[in-house]
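Here's a slice of the assembly, chains where they normally sit.
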Amino acid sequence: MTRILIVLVWGLFVATDVSAGECETCHAEKTPGVTTVWQGSSHAEAGVGCEACHGSDHDLTQPRPIVDAAKCGTCHKQEYEEHHTSRHGMGLHSGWGCTRNMLNRDRSECIFCHDKESALPQSQVMCARFLKQSSAMGELGCNRCHEVENNCGSCHSSHSTDLSIVRSPKTCAKCHMGPDHPQWEMWETSQHGTLSMTRPDLAPDCLDCHMANGSHMVSFGITKTPAGKDLGEAVSATRRTEMLDLCSTCHARGFSERELNRADQIWQEQQALVNQAKEIVEDLYDRGILDPMPKDRPPHPLAGTQLVLDGQMLYEDISHIERLFFKMKKYDFAKAFKGAYHQNPAYTHWYGNAEVKMTLEDIKAEASRLKRAGKGSAAPVVETDRLQSAEEKLDYLKKRFLRGAISRDEYDRERRLLLDAMLPQR
Amino acid sequence: MTRILIVLVWGLFVATDVSAGECETCHAEKTPGVTTVWQGSSHAEAGVGCEACHGSDHDLTQPRPIVDAAKCGTCHKQEYEEHHTSRHGMGLHSGWGCTRNMLNRDRSECIFCHDKESALPQSQVMCARFLKQSSAMGELGCNRCHEVENNCGSCHSSHSTDLSIVRSPKTCAKCHMGPDHPQWEMWETSQHGTLSMTRPDLAPDCLDCHMANGSHMVSFGITKTPAGKDLGEAVSATRRTEMLDLCSTCHARGFSERELNRADQIWQEQQALVNQAKEIVEDLYDRGILDPMPKDRPPHPLAGTQLVLDGQMLYEDISHIERLFFKMKKYDFAKAFKGAYHQNPAYTHWYGNAEVKMTLEDIKAEASRLKRAGKGSAAPVVETDRLQSAEEKLDYLKKRFLRGAISRDEYDRERRLLLDAMLPQR
């Protein structure tokens, strides 16, 4: 139980090999809180001491030797397998957050961090929003949630094995809250949530639907990515069947099916509104009248001076209209469709649908202002109906074709008309 | 008890007449959750079986045979009477939501749904905001709350008779939350709420004030409509006395009176700020410089190309300044005055008053922009001090008179001056 292990020392640090008993003696004094919690855990009861997870050597100048999820997985095999095939198992990966210690990584992604053929990391991350933050914000603002991939303690807490902690919806709330995905808030005020808080036997909480029977496959039954992209027909169909089977343990299947279909419809109609806004912004970009244009602001960490409105979109160093679009897509759209799947009318309608539609009005108003300013200002104006030269018109047409706003046929037809018009008139 | 009833079949569906015992046998398998809940209810104990509420026939292809409030009312007479004379009893009606199954309807409202002299419904709804939504959003976003009129299960849950459910503030929270009426949030962080959650015997929750002694007359003691309109002197006086009598079971009457008077004053001053904003928007409309003007956007479902700033105001297909006004009136104003009546300083002041006043600044700024744009653009300008023709000036004057911005006397005087000026100058 107290065997001293010889370990490989990777860096230059003060390593001390201690026995488990020794850990406890010292930490009872240095970190009494942690020690007491561990003493009351089933780990302590089963003789799983400090060294089993942390190793028996550590750098005394470093405050917290990280325990990888993989380490937990040596004993908790099934949970670990389920976890790392689920969305939680790509917490860092999914947001292209800090990729250190990432599991299950696709080799083609290596170039995000390494020069070709080089083992030396150039960068540890590949999320544009993350790349714009200070290290303090990256750690405390981003990784504190995204580290779930590699840190079982994110949910289980660090040294307690009391399952009431990890089964509480409050534990999920730590990350699944806020403007971009208020799943906790929308459950709390849904029929399920309000009923569950009075009579837990009558209605489900987070785990009952998303981690049923203790499963760690949190992607169970979910047909969309966190950002609201469809997972494809095959995956979606399987996932929907999974969820309906679960719903049916309480509800008539037809009832559940109807409600989830309604949520699908809401997802689709809200997505269409987001796309409408996206086209407005793209059109202003094509016209060259975003204020400022990407070329006149700090470059996007990944896309340089390209306009970025997808999952890598920034909320800083952008124009006002893009910032409105960010809110619409990342906050309002998310509330509308996630609110619908969670059956929360206030999130679906007021925080979701109404905000999506009001922000669309804001975006239209700003587009109108920018066009007006383009007309009135001394700056070169590039508006469709006022394009000065045939070259400008051709360039505008090409941009629209390249981003898929018009088809190859439309492009060819329009281009021919423009070229014809360029011919000497007589 | 298990008599088979012959019923009228209105549509084309699979109707099956079953006995109560038969219901239970089949549903124990098909919808075990629901059946178990019912088995533990006082309904089951009293021998009130499935067929008593749902009837003994139903369309097996339809998931949920709706149980009307009126059906519950056959046994729960007093509760039903109280409910349907209260604001809850006009949940659909009040918002002109889906009016199917509406009780207590004024005959003059028939034309909302029927052509004259016709029994065929043309439309089921008469709420402009509802009419703009998809059926999925209408169901999940609107009716999920507004159905309270006709669905006792909205609060009581569907099959349990456990009164702890319906007495929990969480149950009220399902609907009474969010940007437009966060009564739950403002109670939760008020003196009453915070005290009640620690010592329920020392402070009231929702029901203690609004449904005292089990009454279902939720309009008890309330002097304003949900939208903040006064209910008139007579009703208000009665309601205030009701509430003060209740307050006095804990507080000195003079203390309660002073606090409610303060809330009245806050309601009045915030209403004045809303009116100030309204006049700014109306003035821009009169000048023809809203962007876009009602005539240049999809028609309002009820008012066509008229400007609508009242209870039927939309949050979509409007101009940016109207959307700001919507937020101010529907969200900020509501928080200020409802926060005051609920004695919540953060809602009254920060979420209410401060937002009302900041949004007023936003509205003024947008008005300034629109006037400036009107001046600078090539579009026809219709600004008071720059009105080109006497005809335009007369038209502007008339519009202001018609909407009550100026009195008959002012109109006559200004009009005479304008007409005089039109006379040949020499």
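The chains carry the letters A and B, assigned in the order they are written, with residues numbered from 1 in each.
In this text, a contact is a pair of C-beta atoms (placed from the backbone, for glycine too) under 8 Å apart; a residue touches a chain by one contact, two chains touch by 3 or more.
All of these numbers come straight from a predicted model, not from anything done at the bench.
*Asks:* Please give the number of copies in the complete assembly; 2 of them are in place here.
*Replies:* Of the complex's copies, 2 are shown; altogether there are 3.
Everything below uses one rule, namely that only the chains that are shown with their structure count from here on.
*Asks:* Can you give the whole-Å distance between the Cα centres of subunit A and subunit B?
*Replies:* Inter-chain centre distance comes to 35 Å.
*Asks:* Spell out the part of subunit B that touches subunit A in their complex, as residue ranges.
*Replies:* Listed in rising order, the residues of subunit B that touch subunit A are 30-34, 37, 61-64, 133-134, 136-137, 139-142, 144-145, 157, 160, 162, 164-165, 168, 170-171, 173-175, 177-180, 184, 291, 315-316, 318-320, 322-323, 326-327, 366, 369, 373, 376-378.
*Asks:* Quick check: in the complex, which residue numbers of subunit A touch subunit B?
*Replies:* Touching subunit B from subunit A are residues 188-191, 193-195, 197-199, 202, 248-255, 257-259, 262-263, 265-266, 269, 340, 343, 345-354, 357-358, 360-362, 364-366, 368-369, 372, 375-376.
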